[in-house]
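Shown here is a partial selection of chains from the complex, left in place.
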Amino acid sequence: MEPVVIVTAAALIQYLFLAYQVSAARVKHGVRAPATTGHPEFERAFRIHQNTLEALVVFIPAMWMFGIYVHPLAAAAIGVLFPIGREVYRRSYLKDPSTRTPGSAISGVAMVTLLLGGLIGAVVSWL
Amino acid sequence: MEPVVIVTAAALIQYLFLAYQVSAARVKHGVRAPATTGHPEFERAFRIHQNTLEALVVFIPAMWMFGIYVHPLAAAAIGVLFPIGREVYRRSYLKDPSTRTPGSAISGVAMVTLLLGGLIGAVVSWL
């Protein structure tokens, strides 16, 4: 399961960077906690981080289930598309939120493949 | 652990549907990213998804801990109440947010039972 752990750590390190980006935008634009609105750049950084949180909650269990019930190296190979898609998403969202779909789709395909593959693997293993 | 994996996948597929419901409401009511307010129906869909995210972060580890330290099939049998409660929650919240408590309580009871049961199982196993 080491490749799955390494991709998990990579996705989480990326996510911590997205959190840092929110803090930096908060300071830069004087958006004081607990406010989460007040400047477009802050709001974009905030939603990029938030949306990645929403996706990680599916991605991590899905990659682990695929790794356990299908194949660990295949899980990591598909899983590595997740942080790549998130970086595409981040760059496009910061420029123009309306262009965020392709990056989101790359991560989404990886996530759904791992989730459905892991589910099928577990069902087959159980029968 | 296969039954636990299957219930995990079911809860995550439901959660992806809740995310889709947010996107659909965003388009339908013209709420443009990064805004998360602007139309009551969108705001309800947004909070249903968000609240389910908040709960999944407890539910998934709790069901796995119960599955490992108490009993996997019992974990899945209790765990299946979680997506059922979430669907009750979703339907009532969309109609009227003030009626959201029963659905939330069904998921909450499953979640807390798994969490405390898993904790007790781990303590007993450690001693």
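A few remarks follow.
The chains carry the letters A and B, assigned in the order they are written, with residues numbered from 1 in each.
Note that a residue touches a chain if its C-beta (ideal position, glycine included) is under 8 Å from a C-beta of that chain, and two chains touch if they have at least 3 such contacts.
Just so you know, these numbers come straight off a predicted model, no measurement behind them.
Each protein chain is a copy of one sequence, and the assembly as a whole in this entry counts 3 such copies (shown in place: 2).
Here, only the chains that are shown with their structure count from here on.
Separation between the centroids of chain A and chain B, computed from CA atoms only, is 19 Å. Partner chain B is touched in their complex by these residues of chain A: 40, 43-44, 46-47, 53-54, 57-58, 61-62, 65, 68-69, 93, 97-98, 100, 112, 115-116, 118-119, 122-123, 125-126.
Of all residues in chain B, those touching chain A in their complex are 2-3, 5-6, 8-9, 12-13, 15-16, 19, 32-36, 49, 53, 56-57, 60.
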